[in-house]
Every structure is written in C-alpha cells, then in structure tokens.
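Missing here: one protein chain of the complex. Every other protein chain is in place.
The chains carry the letters A, B and C, assigned in the order they are written, with residues numbered from 1 in each.
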Amino acid sequence: MPGGLAAPDYPAILETIFQEVQPLLSKGKVASYIPELAKVPLEQFGMALYCIDGRTFSIGDARRRFSAQSVTKLFALALAYTREDDDLWQRVGKEPSGTAFNSLVQLEYEKGIPRNPFINAGALVITDILASRFVDSEIAMLQFMRQLAADASIDFDMTVAMSELKTANRNFAIGHLIKDFGNLRNPVKTVIESYCRQCSIAMNCIELARATSFLAHYGTVPWSGVQILGRSCAKRINAVMLTCGTYDAAGEFAYRVGLPAKSGVGGGIVAVVPGELAVAVWSPGLDSTGNSLAGTYALERFTTLTSRSIF
Amino acid sequence: MPGGLAAPDYPAILETIFQEVQPLLSKGKVASYIPELAKVPLEQFGMALYCIDGRTFSIGDARRRFSAQSVTKLFALALAYTREDDDLWQRVGKEPSGTAFNSLVQLEYEKGIPRNPFINAGALVITDILASRFVDSEIAMLQFMRQLAADASIDFDMTVAMSELKTANRNFAIGHLIKDFGNLRNPVKTVIESYCRQCSIAMNCIELARATSFLAHYGTVPWSGVQILGRSCAKRINAVMLTCGTYDAAGEFAYRVGLPAKSGVGGGIVAVVPGELAVAVWSPGLDSTGNSLAGTYALERFTTLTSRSIF
Amino acid sequence: MPGGLAAPDYPAILETIFQEVQPLLSKGKVASYIPELAKVPLEQFGMALYCIDGRTFSIGDARRRFSAQSVTKLFALALAYTREDDDLWQRVGKEPSGTAFNSLVQLEYEKGIPRNPFINAGALVITDILASRFVDSEIAMLQFMRQLAADASIDFDMTVAMSELKTANRNFAIGHLIKDFGNLRNPVKTVIESYCRQCSIAMNCIELARATSFLAHYGTVPWSGVQILGRSCAKRINAVMLTCGTYDAAGEFAYRVGLPAKSGVGGGIVAVVPGELAVAVWSPGLDSTGNSLAGTYALERFTTLTSRSIF
Partner (left out) sequence: MPGGLAAPDYPAILETIFQEVQPLLSKGKVASYIPELAKVPLEQFGMALYCIDGRTFSIGDARRRFSAQSVTKLFALALAYTREDDDLWQRVGKEPSGTAFNSLVQLEYEKGIPRNPFINAGALVITDILASRFVDSEIAMLQFMRQLAADASIDFDMTVAMSELKTANRNFAIGHLIKDFGNLRNPVKTVIESYCRQCSIAMNCIELARATSFLAHYGTVPWSGVQILGRSCAKRINAVMLTCGTYDAAGEFAYRVGLPAKSGVGGGIVAVVPGELAVAVWSPGLDSTGNSLAGTYALERFTTLTSRSIF
C-alpha cells in the first residue's frame, strides 16, 4: 500500500459515495449538442473499481452501458501509441490547451499541430493515424476495446454515431483546417465519420474500469499479462490524462480529484491510481465544463476516503 | 515505501546523475532578459534532497546560492494561502495557461483574472494579496523563506531586483491591465517592485529542498512539526504545480519527470515526491521553454532511477 | 469635372503608365495556392477605362481574359444586394477585418458573422444567399456578369474551378465554422463548389471596366440605363470597397490609390471614380499582400496623373 496506508474497505466506500451523490443526480445537464444523447435520463449513477490484483467492486448502474464518447480518446491514443511510439508526438502536442474556445484559434497559430490528443483536434489526428495504420481502423479500434474489456459484445451505437455526424460542423471545420496545414493524410470526411463511430462505442463502468486497468499496471493487462505498452509509455499517457484529460477543467480536476482521468460528454469518467486500480464512474448530468457532475464528485470523495490522491 | 519499493540508494543515484549531466551543462542558455542573470557562468550544477524523515543528500554546487526567481512564486502562493484560504481562487485561476505568448491575450479575454498563480499575471495578484495582508509584505515573505529553510541569512539580492525592475515593461503592462479590470488593490508600481524583490531572493539547493519539504509532508514542516497549511491545501498546491509549474512545458514536464515542480529562470527547480521528500536542483543553462536544461534532465533521471514518478 | 479639373488626356496617360510598369512586371509572384493559376506567365499587363459618357480607352493585354477570382465578390455582393437590400447586413458585417490570419479567429469570436463580404468568409455567406435566392445561382451569377459586361461569351473556367476546389480545405474549414454558427442555409459543399465556380469566371480588362461602370454611375448601367441598384446602395458598395476591398492592405491602398477598388489573386483589380469612370487593370504578379504589384502601381499613377483620388 502506498505510504503504508491501510487497505480501504472498498464496498463500504462505494456505498457511502452512492448515498452522497443521490442529491446531485438531478443537478447536471445532459449533453444537448448530440440529439441522441439528449434523450438519456439524468437520474443514473454507476461506479466500478478494477484492482490490479483482480478484485472488482461496483455499485448502482455499473452494468448499464452508455456512450463512451471522449473516453474512447484515451484508448485511441493507446492504440496509436502501440504503432507509432514517440513519433506520435510529431503530429500532436502534449500540452494543455488553455481555454476551450481556443480550439480553432490555437490550431491556426500552431499551424495545424493540435495541443494534445484529448481535444477534438488532437483526436482527429489520432484517428487519422489509425486510419493510415490499419486496413479497417474502426474494426481495429473495436477489437482493441473488446480485448481490453474482455467482452466481445461491445459495439458501436450507430444511432448515436449518425446523430453526432449530423451536427459535426465544428469538427469538420477543425478537420479541414488541420488538412489545410497538411497534418491529415486521409480525407476529412473519412476521418470524421470514423471519429464519430469511435465515440459512439457503448460500454458500462465495469467494462471501462477493466479496460483502463493496464494503465494502472504499467502498461500490462493485469488479468492476462499481455503488455499493451511499455512502462514508460503508460506513465506518459497517465501524465497527459492528468494535464489534459478533462477539457478546460484539468487544473480544477487535478486539484479536486488528484488522479489521471479522462471524461466524456456521455457522462463517463475513467481514472487511474497507479500501481493499484482503475476506476470508472458514470452519471449523465454534466457540469458547466462538460464533465459528469456527480461523477467528478464521486471521484473526489473516492480519493479523500481512500487517501489515494497522487499529490 | 510507496508500492513496496525498495529504499533507493540516494548518494549513489545523485552521483550517477551528476556524472550524466556534465555534457549538458554547456548546452543551455542563461536568461538574457535580466542583465544581471546573464552574467552567471553556465557550468554549474547542484542538487539536494530533503527527506521527511530528516535525511539530507546533496551533490555538486548544492551550497551555492542563486537567484530563486519564479521558484519563489510557490512560496508566495503558500503564504497567501495561509491568509486567504480558498477565497484566493476568486482572484486567480488554477488552470494551465496554454501558450506563453497568450499572457496578455488571455488576461484580456478573462477580464483580469489570471489563469493560475504561476504565470507572471497570477504572481502579481498574489503579490498584491500579500501587500494587502501584511504591514511589510516583503519582509513577511523573507521571514517566511527564512523560517521554511531554517536559515536567517537568506536575503534579497538588490542588484538583481534593480536589474529586473529596469526591464520590467512587460510586467508593468500586465499589472496595469489587471488594475484596469479591478483585480489589483495596491498601486501597480508597488506591486511590481515588491514582485521583483521577491524574485531576487537568493538560496541554494539545500535550503530550497528543506523549504519545500512541507509540501511533501502534507503541509507540515517535517523537522519542526509546524503546520503551514492543511493537508488538503498542500495537495492542492501540488496539483497546481504539476499542471502549471513549468511555464508552457507543464505537459512535457509531467510526461518526462512526473512530479509536481516549480522552476525559475535563475535555473532552479524544486519538486515534490508526496509522502517522501522534496528535491531541488540548479543549473543556470535554460532550454527553449525557460526551464533549466540540466535540471530537468536530472529530475527525469531521478524519477526513473528511484521509480518515484507519481504516474 | 470634379473641382473644375481639366479633362485628362487618357490615351497619353495610359501610354505613360504602360511604359512605367514594364520594369515591375517581373517583380511580383503569381498566386501559387491554386495550381492552375501558378501556370500564368508573369510578363503581362492590361488596363482599360470605361467612362460613364461611353468612351473606352485601353492598353496592353486589355483584351486577354484572366481569372477574375475575388473581383467577382464585388458582383456577387451587388447581385445579392438586389435581392436582400439592407437585410443583407444582418448576415455579414461591413467593417475591415484587421489582420488576414484572423479569418477563423474573428469568425469564432463574432459567432459566424463574417466581418465583411470581401473576405472569404463573407463571400461564402453571399454565395449562400444567392443559392437560396435563385433556382440556379451559378447561372444567375454568370448571366449577371454577361449582362453587365455586354458579352455573352463570358464563362466559367472549369479547370481553374476544379483546381481551386482541390485545395479548398481552408474554405471548407471556414464554411463549416459558419454553418456551425447557423449562418449558412445550404450544404457547405454546395456553397464551396458554387464559390469556386464563381471565382473562376474569366474576363478581360475591357469587360471588367464596363461591368463595373454602374458603380461609378450611381447604380445605373451608363450605356443601357438599366438601374441595378439605388444610388444609396451603390454608394454603400463603394464605401465597403474602399475600406475592405484589397485584403489586409485596404489602408495602404486607400492611402496610395485613393479609390474604391476590389482585387483578385488572378492579378485583376477594378476601381471606381464616382461620377466619372470605372477602371480595370491586370497583371498576374502579386505583391506580399496578394494584390497585383504592377496593377496597384498603375492605379496609383492613374490617380496622380489625373488628380482623381477621392481624398
């Protein structure tokens, strides 16, 4: 145990958190810019832990699948990393992006090199890399998720993908600007369609915690022993998650939660306690920064109750 | 030991690092915009550890004092925090600032609320808070440093302070812009003079490691038991250091070093291994991001050789 | 004659200018971002005047057609104005745009309302208006040009249009961003294709001077008496030309030439002496601001030799 801390009583801690978040569930807002996501009922909450020793704990709606959305950017980055290694960083940065409204502004100043792989611009470059590296990159991505989560039923939600594609003008603008700077190899339309499909992957908290566990275990899947990435690469992904994983609230999130994490507008968040466990939480109501309101609070309470902040 | 890691052989590790950095010492560039700092010879390197159990290790020029510069922003923040608690965050943000050239741009868009306390704009607001809170805030700041480092001979270097003041037009521009938005209470000139004096404080690596150790010990000075800040506040400062402590290279630094750290253009860097130790390193040659070239490398090697990255 | 000035000897003045520009013809650079335009030989120069009393004067390559490119934005604006009247200004501004690199930046801050109809963003909105107002807006635009120039052989150059479409990523980025803000009614692809075709219209100096003459004659075609726009609308278009017609060099152009003008990257420029004449000039070599190098000089000499600056 880090710092000689006592082993936490995870079932009790999850139960406490579950009680505490109830009043918050109605306070967030579902993402409205993707029409299909706007239909998801607010009053849901699930949480799951996957410890590297194999123990799993969960509570609430932890078995209900939801749209992983930007959480998939974490896995797309890992998959691209397996092929490109550090060459990856020639096409995408690893610095926080400052304010959200900057997306196109910064991209223009920095000549088509997105600031990091977790803003939309960066995720499009990652998607482009995958499209160049795999015969069918969408299937490759899906297989990667199925392998990491050990569940072959994980799939795209084509209704969500089509819904997002219809309102993807901002992403098309970003894609064409990157293309104009020469940092996309495939057609913009191909990349955006692939990106929307990737975002639509539906998973539940238990699956996401399991899929994330290799990042808590130095790059190796704990239950299979398969090495996905080297120790150093896994550490690097965790660092990028901490500084860039939660949109423009990365500083606030690091400050409140103190764990590397990646969030999505579907209301999911995954986080990593290096050397110990991965945690996934889901509640569809978002706060003003686009992160799950109850989910963020749940993770904050988790690090407090377990003393597992990395700081 | 975290994760059951073996106790590192710190003297051997410092010796290894010392040998490895030698070829790098001539490759950085001293800060040129403060004339007085431009005179410092490149070929110097010092490093010191202060473990919370009281052990101290050092090597090279660890007893030579240098201009702490922006490293003092860490202590100014801590001192302001002792007086304002979380009210502090109403006047300064805690998010990374995106690109360096944005300083005035972001400040204008965000109406005079600096993005974080470690960019110059934020440090001026912190200095303003201290000026409002203490009868003589510069003396208060100096006493705070002397108390934390346990050395009454620590002092301002007025030659450096005057040298910086003469070329402080950018800081004056920032200060007047913040004032225009109503986020400075004291005269701009007072704040800038006080800020330049604070930056000029001269300390060595051993003193800086000792002074930083309370942040590795949950807010309490390990050798005196004096609580400077609560556990939660100390954790928060570490989080801000990780996301914002090394100018526009915070992401790269988190990725390479994996520790909360604060750097200065004098070539010093302090970093924290929570629950274990504080480390200070110094070498005046800077890389293109304004951080000590050999110092950053030394810390990267330190976390690798000791497996002490927080990720 | 304005201010009681003597009637200029236009043939002699054109001859003088023609001699003076010869050394400049090799000094500009042809537009390189549209591959088809990059093939046009540099050493060409034509100039034509169309006086509202019907007299026409020309010199050099005044009968050689070239790609009108952004000069067509002037006529597209006029055509849209005939249908929308001042409602037009709810969807596009009439202020200069500051620096060129701002295109996407300003568009984002100003929520999809382009600064004026002569930057690309504004021209796309005008094209969108035409696409909504006419059954076949491209044919309508072509007919409008043929009518104004009194020449039924004027046509699109589909090779140029296709060449531009292939490198139109920046315009696609702009179009999708405007669409994202709800200020395009037609599909982005439709608008961009239509825009590229419009830009490809090939005309010569004599045709362009004749086509522009209604703006020197208070909105009425001088040789046919057909009123295209009201006196006030014509005056307004001239004002927008003066402040916004020559990319980011409008101030410099107003200062040197002192006439309302619209330029294109094909090397053409049209200008208006209100109450007297329209002038068109062409030379494919551009200066660093994207305006014809010899063309701008020719117009500067023209206003000096005729004392026809509006200032």
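Here is the rule we use: a residue touches a chain if its C-beta (ideal position, glycine included) is under 8 Å from a C-beta of that chain, and two chains touch if they have at least 3 such contacts.
Keep in mind it's a predicted model, so treat the numbers as computed, not measured.
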Fill in the blank from the handout: Of the chains on display, those the missing one touches are B, C
Handout entry: Full-complex contact with the absent chain, from C:Leu242, C:Val265 or C:Ala278
Key = C:Leu242
Problem - Chain not shown: contacting residue from C:Gly28, C:Gly46, C:Pro114 or C:Pro260 - result: C:Pro260
Completion exercise
Touch with the missing chain holds, among B:Ala62, B:Leu124 or B:Leu177, for B:Leu177
Handout entry: Chain not shown, touching residues in chain B
Key = 101, 104-105, 108, 169-170, 172-177, 179-180, 188
Handout entry: Interface residues of chain C (partner: the chain not displayed)
Key = 2-3, 93-99, 102, 106, 109-110, 115-116, 234-236, 238-240, 242-244, 248-252, 254-255, 258, 260, 274-275, 309-311
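As a convention for this text, only the chains that are shown with their structure count from here on.
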Practice task
Quick one: report the Å distance separating chain A from chain C, using the average Cα coordinate of each chain.
Solution key: 49
Handout entry: Cα-centroid distance, chain B relative to chain C, in whole angstrom
Key = 56
Practice task
Among the residues of chain A, pick out those that touch two or more other chains and give their numbers.
Solution key: none
